[in-house]
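These notes are about the structure you will find just below.
The complex appears here minus one protein chain, its other protein chains still in place.
By written order: A and B. Residues from 1 in each chain.
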Amino acid sequence: MTTDFRSNVAQALKQDAVQTHFRTVVDRLRAHRQAALAGDAAFEQLRNRCAAIRADAIRRLPQLLEQFESKAQRNGIQVHWAETTLQANRIVLDIMQRHRATFLVKGKSMVSEEMGVNAFLQSHGIDCLETDLGEFIVQLAGEKPAHIIVPAIHKNRREIAHLMHGHFSELPYSEDIETLAQSARHFMRDKFHAASVGLTGVNFMVAETGTLCLVENEGNGRMCSTVPPVHIAVTGIEKVIARLDDLPPLLNLLTRSATGQPITAYVNMINSPRRPDDKDGPDEVHLILLDNGRSRIAGDPELLKTLHCIRCGACINHCPVYRQIGGHAYGTVIPGPIGAILEPQKQGLDAATGELPQASTLCGACAEVCPVRIPIPAIINRLRWESVRKNQQSQNSRPVVPGAGSRRRPLEAAIWKIWAWCCSHPGIYNRLTKLATRLRNRLPAGMGAWTVARKAPKPARSTLHESLRTMDIDHE
Amino acid sequence: MNDARKAILDRLRLSQYPDSTPVKCDDQNDPVDPVLWPDERIDCFINRMRAVRTEVHDASHDSWLDILHGVCQARSLNNLLVSPHTRRGAMIYAAARRFPALKNYSQSIEDWKSELFTAVDAAVTSAYGGIAETGTVILWPDAREPRTLSLVPPIHIVLLEKNRIYNNLAEAMRIQNWAMIGMPSNVILLSGPSKSADIEQTMTYGVHGPKELIVILM
Partner (left out) sequence: MNNRVVSEKPQAVYFYGTCLVDLFYPQAGISAIELLRREGVSVIYPQSQTCCGQPAWNSGYRDEALAVARAQLALFPRPIPVIIPSASCAGMMKVHYPALFRGQSDEATALNVAGRVYELTAFLVDVLDMRLTDLGDPVSVVVHTSCSARRELGVGDKLHTLLRQLRNVEILEPENSAECCGFGGTFAIKQPEISAAMTREKAATVRATGAQRLVSQDCGCLMNIGGAMEKQNQAMPGQHIAELLWERTKK
């Protein structure tokens, strides 16, 4: 069956150059992480601690959100709640209109991607400028980010040089990375200067102090949150942590897991808008807390671990599937293993993204590197079950995962039933395997999907069961 | 949007598991990070900062002004943005004729944004502390040394006292008691100049923030 996902994949695998480039960059990210963790004997303990911090935060989510809200409000931050991305976009629009803002400078934010805020504001005549270098490149190309940490991971310098030259013809063509970055700096400085509203994401919200913590390397997040008179921060409700003390271990794991850096160039801790004595900083700081399915995910004791994620991207970098197909094939805001468990839970197993739990060999590389120990393979397994499970009897209880059961196909279900019957009846099983050995030279050479890339395996002359009957061992 | 607030919180409260055991996330039983001797701590800080392309000068209370002078001269700076109201700022102003034109951030950003963005060569700030483990400077912006001092000018010079270098962030937070004393509008942890590896995972510096970070220890 050809699905949206499979045609995306076929498309991605056709682009040899892109694929080779992708593998190189992914391998480099892996090596960076490896180098950053080498010799850290306390790493596993640090992971345990961070996993516990996130588990505790999600367990006490409503209390911590209320505590955070009251602290942040006391500090002067305006807190908004949005159940849907539409509500969140309207809040942004409302703020923009109140300030008669005609354009928005944006720091990197996956939640803003989830909201589709650029397209929404565009439809109301407001331009958004992505200011993170990678996001800027992606925006120039009219594409979506292919990675949550490295948005333009799929572009090589030549493509980027052509893009920049195409959009800014006054710039001489250059493939020099330094020159390209400086051109972007030059273009963006005027925008930061002129913008009346800046928008960013948030990495952590600290309930104890009402602090917003943003992590970045370029300084564009600081620009967006410092220079314009209004700063809007958007984030998912799950990003809260209880205490300031929880921040150091999480920061430590986040940056090392993501890019192997011991820390980013900037850790930006925003506590309030400009105070009476301050000479700079925004007069208004707005925080939009987006739900968009998260509170439903929090309703299941196994699935809620999805919300522990701190968006480091390590699972993406280490996923063999992502390494082959890249980010765009997933067709989601967040790609890779974490995307494959998060997006179907948000959008439903009956949506196109409902196929993503199939995009895994369950090799376990994601769980091995996840800094907060999210059992991604177990959740993939769970979602595969949810996809094909029989509809539950009671109609009044809504399924935990929207679209549960929607991928059950009668033929496939029947095949599994027959398989189960054969394998739970040893007599039948033995007769069938014996038959296969007798027909070993007459089996078809083509076995559908399997033989696209491989020769069909040939059954042995006799099965292990048969061979052992003649051996002197106890068969019990 | 109060409806949204209520709906979200109600849904979350419904999904609370009273039986789930509280998770321990205190650090009491964790291994204590190796505590370095002051000298090792300073060496570690210097090495880590240099590793992220920061120029570090190991100066003293007597020599830091000379070092600063040298830094300005080496770059042929036309001006230097520095507050006259900090102790060290006052000392720089007292020796004003050794330095390029000194500018003071005396008004709100709105009143001189263009100049700040285009006509300032370098800025000097003091540091609230340093972190050895990661090679980090803690900035605690206030009315004298606003947030954009360390962000907008292309060169940022930081003055840091060695006895304020801590082993790690957790220790700095604990000893300086951040959660209780009331933080400024914005706290910044600075580890090197602005940078990006967004193009082919190749590092390039000075993307939006300062292109150069210079730390003078004393």
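As a convention for this text, contacts are C-beta pairs under 8 Å (C-beta built on N, C-alpha and C of every residue); 3 or more make two chains touch, one makes a residue touch a chain.
Every value quoted in this text rests on a predicted model; they were computed, and no experiment measured them.
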Inquiry  = Checking the contacts here: which visible chains does the omitted one touch?
reply    = A
Inquiry  = One chain is left out of this view; which of A:Ser169, A:Ser424 or A:Asn441 touches it in the full complex?
reply    = A:Ser424
Ask   = Of the residues listed, A:Ile325, A:Ile338, A:Ala351 or A:Ile374, which one is in contact with the missing chain?
value = A:Ile325
Task = Identify the residues of chain A touching the omitted chain, counting contacts across the whole complex.
result = 6, 9-10, 13, 27, 320-321, 323-325, 358-365, 367-368, 378, 381, 383-389, 413, 416-417, 419-426, 429, 433, 436-437, 448-460, 462-465, 467-469, 471, 473-476
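Criterion: only the chains that are shown with their structure count from here on.
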Ask   = Quick one: chain A and chain B, Cα centre-to-centre, how many Å?
value = 30
Request  = Enumerate the contact residues on chain A facing chain B in the complex.
outcome  = 25, 28-29, 32, 42, 45-46, 49, 52-53, 55-56, 59, 61-62, 65-66, 80-83, 87, 91, 131-134, 137, 150-152, 155-157, 160, 177-178, 180-182, 184-185, 188-189, 192-193, 208-209, 211, 217-220, 222-223, 226-227, 229, 237, 242-249, 251-252, 259, 262-275, 277-281, 289, 291, 295-296, 298-301, 304
Request  = Spell out the part of chain B that touches chain A in their complex, as residue ranges.
outcome  = 1-2, 4-5, 7-9, 11-17, 20, 22-25, 27, 30-31, 33, 48, 52, 105, 107-110, 113-114, 117, 133-136, 141-143, 146-148, 151-152, 168-170, 173-174, 178-179, 183-202, 204, 206-210
